[in-house]
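Here the complex is missing one protein chain, while the rest keep their positions.
This part shows subunit A:
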Amino acid sequence: MIEVVNLTKAYKKGTAVDHINFYIEPGEIVGLLGPNGAGKSTTIAMLSTLIPPTDGDVLLQQKSVLKDPSSLRKVLGVVPQEIALYGDLTAKENLNFFGNLYKMPKTQLKNRVEVVLQQIGLEQESKKLVKHYSGGMKRRLNIGVALLHEPQYLIMDEPTVGIDPQSRNHILETVKKLNEHSNTAIIYTSHYMEEVEYLCDRIYIMDQGRIIASGTKEEIKAILSSENTIVVKVENYSNDFMNDLLKQPFLSNINSSEGEVAFTVAKGMNFLPTLFSLCEHHRVLLKSFQVEEPTLEDVFLHLTGRALRN
């Protein structure tokens, strides 16, 4: 098990990570969510022993790894957000190069390269220079490099940024299979809430350097269990209509986009008369409305006051 204890990183300009605590057990997938600047990347950098913390500790099997990071590095794979590969090498050459850094015996490395190429679906393209790969292929190889030494723990920092839906699905399936077949524990950060919902057993939500919520998906959603999310489709939508909605004390987390207005109301609250009267007053045509269970996005909005991708 990896435990993060009171981990802190302070700079002259401020504190990027402020006394956070979390853990990850073998075989589970943990999501780390947070808007830009929340401190996720700094947390990952400290967790992967790239930068030393100002305070706190990272424990592997209850032993600190700060003084001797090699024990953690042997069992940890890191998939950076950036494509950290040599464009002028082929996929096979890249895998061989990074595999050699883990001092793997030649025959073992040869086998692992073949297995990893299969896992990431690049066995047919393994002799092509990486600079000629598509974005999705580069992302898959970026993951493959981190899998070579069969890590027990894998940190994946936004592994699906900027790729087509097909490659994204392939990556998500690869991650799922990896977790199921190899029992690899994964820390997964993403801006895509649906990815986190699909993959993760537990979730930590970070904001302004702190962990502001944690638990299973159900536990996190239960934060909003006393509320319902209402999505209303309207026509002739106007700013005055929105302003009047915002003034209603029983509506919260109001969000609008392209003829859709979403808000949360307390369960049991009869909001319909007010909504109808506002529509009539502003001559807004109410086309439909839907009562939804709260999503992680709603919880995130509720906790941070910001949408995840803002």
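Here are some notes:
The rule is simple: a residue touches a chain if its C-beta (ideal position, glycine included) is under 8 Å from a C-beta of that chain, and two chains touch if they have at least 3 such contacts; residues count from 1.
Criterion: contacts and distances are computed from a predicted model.
Name of the non-displayed chain as stated in its UniProt record, restricted to "RNA polymerase sigma-70 factor (Sigma-E family)", "ABC-2 type transport system permease protein", "Electron transfer flavoprotein alpha subunit" or "Cytochrome c-type biogenesis protein CcmE": "ABC-2 type transport system permease protein". Screening A:Leu66, A:Ile83 or A:Ile212 against the full complex identifies A:Ile83 as the residue touching the chain left out.
Within the complete assembly, A:Glu93 is the residue of A:Glu3, A:Glu28, A:Asp55 or A:Glu93 that touches the hidden chain. As for the chain not pictured, it touches subunit A at residues 11, 45, 48-52, 70, 73-74, 76, 78, 80, 82-86, 88-89, 93, 97-98, 100-103, 145, 149.
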